[in-house]
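If you scroll down you'll find the structure; I have some questions about it.
Up next is chain A:
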Amino acid sequence: MNAQPGVSLRDIKIMFGTVKVLEGLDLEVAPSEFLVLLGPSGCGKSTLLNAVAGLVEVRAGQIWIGGKNVTWEEPKDRGIAMVFQSYALYPRMTVRQNMSFGLKVAGTPAAEIERRVGEAAELLRIGPLLDRRPSELSGGQRQRVAIGRALVRKVGVYLFDEPLSNLDAQLRAELRVEIKRLHQQLGATMIYVTHDQIEALTLADRIAVMHSGVIQQLDTPARIYREPKNRFVASFVGSPAMNFIDGAISTQASAPVFEGGGLRIPLAGYVFAADVPAGPATLGIRPEHVTVGPAPSAFEAAVEIVEPMGADSLVWCRTPGGTAFSLRLSGEGGIRPGDRMPVSFPSAAVSLFAKADGARL
Partner candidate 1 sequence: MSAGNTAIPAGPRPDRTSAARWGLYAFLAISALFFLTPLYVMIVTSLKSMDEIRAGYILQFPAEFTVAAWTKAWNSACTGLNCNGIKVGFFNSVRILVPSVIVSIAVGSLTGYALSLWRVRGADVIFGALMVVAFIPYQVFIYPLVRIFSMAGINQTLFGIVVIHTIFGLPTMTLLFRNYFASLPPDLFKAARVDGAGFFQIFWSIMLPMAVPMIVVAMILQVTGIWNDFILGLVFAGRENLPMTVQLNNIVNSTQGERAYNVDMAATMLTALVPLAVYFGSGRWFVRGIAAGAVKG
Partner candidate 2 sequence: MIARSIRVVVPAALALAAGMGSAGAQQRAEVIHWWTSGGESAAVRVFAEQFTKAGGQWVDTAIAGGANARTAAINRTVGGDPPTAMQFNTGKQFDDLVEANLLADVDALARQQNWKAILPEAISAAVTRNGKYFAVPVNIHGQNWIWYNKAVLEKVGASEPKNWDEAIAILEKIKAAGLIPLAFSGQKNWERDLFNTVMLDKAGPAVWNGIYAQRSEAAARSADFRAAVDTFAKLRSYVDAGSPGRNWNDATALVIQGKAGMQVMGDWAKGEFAAAGKTAGKDFGCTLFGSKGGGYVMGGDVFAFPKQKDAAKSGAQLTLAKVMLEPDTQILFAQKKGSIPVRTDLDVSSLDICAQRASKMIQDKSQQVASVQMLAPPAMNGAIEDLVSQFWNGNAMSHDQFVDKMVAILKGSY
C-alpha cells in the first residue's frame, strides 16, 4: 500500500426516510490529504463521513476510494478505519481485545495481530493499558485506544468523527498534536469531522465548510480564514468571530466606498471578485485586522469592555454610528472602558458580502 488512496464523492444524495439530508454533493479528497469537514451540528458532515464509511446508505451517487467504486461495499471492504466521538470501545473486551477484534474477524494470524497491536500501542503510548477494560480508563486514554484500534487496521483512509469533542481543553490540544503527528508519520488520507474551527485550522490541509447539507467552501485553512467565500464561512471560522457592519457600497466617488455604522471606508485596497457592485452590503473584518492609531481613514471608537486573554486583549468598542465591534490588542495596553481611541479598518483586510445572499463581493 505505497500509493495512498484518494476519496471521491460524486453527486451524493442521502435521505433519512423522507427527509433529504444531502443532495448533489461532490467532493474530491487527494491521496495523503488531511481534509476536515467543518460545520455546525446538523449540517450533514457526520452523515457524509458515515456514508464514506459505508454506515449510511446513499440514495444516489457514487463513492470511490483508491480508484475503486465502493458505493455498495461493506465497510470492512473499503480500506477505511474510523474513530468515533464516543470512542465506541467494546465494553466487555480488554484494550488488547478491542484493538485486535477487527483483525481477528478478518482472520489475521495471531503473531501479526500481536505485532500490530504492539506497534500501535507504542505509537500511542498505551502499552501499559492493554489488559484493562475500557471502564478503567480515562477519557483521553479511551480515545487513544480508539485511535489505536483504527491504526492496527493499516488502511489508507482514516475517518475521524468528532474524536476530540468529549475531551477537556488540555487533552484536546494534546491529542490534536498527536493526530497531526500520526498523519505526518503515516501519510495516510484522513477525513476529519469537527465543529471546532481551531481543530480544523490546525489540522487540515484543506477544509470543507458545510452548512445545511451543502459545502460552502473547500479551501486551504489560510484562504478560508482570509477570504471566506460567504458570510456563513466568515462568521463560522475564526475566534474571536469576525465583526460585521451592515451598510452599502457607493460608487459615486472616484473609488468605491463602504458606508455604514456611521463610517465611510474607502475600498481602494480591496480586490473585488467581479465588477464593483453598488448597493447594500455587509462589511466584515476580523478583530486582529483592526488597526489602532492615527490614520487617514481612522475614526474615533468608544471602548466598552476589555477582555484580557493573556498574550493579548480583546477590546469591545462602538463605532460613531453605534455598531459594536471587537479588536485585538497585543499586551495589556492600559486601555480601560470609557477610553476613546482612533481606529481604522484597512481595506485590504476587510471582506465584503452581498446583503442579499451573503456571497463574497
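Regarding selection, all candidates are chains of the complex that A comes from, given by their letters.
Note that contacts are C-beta pairs under 8 Å (C-beta built on N, C-alpha and C of every residue); 3 or more make two chains touch, one makes a residue touch a chain; residues count from 1.
Model, not experiment: these values are computed from the prediction.
Trainee: Given the candidates 1 or 2, tell me which one touches chain A in this complex.
Mentor: Of all the numbered candidates, the touching one is 1.
Trainee: Give every residue of chain A touching candidate 1 within the complex, in rising order.
Mentor: 50, 53-55, 74-77, 80-82, 84-92, 101-102, 105-106, 146, 149, 153, 161
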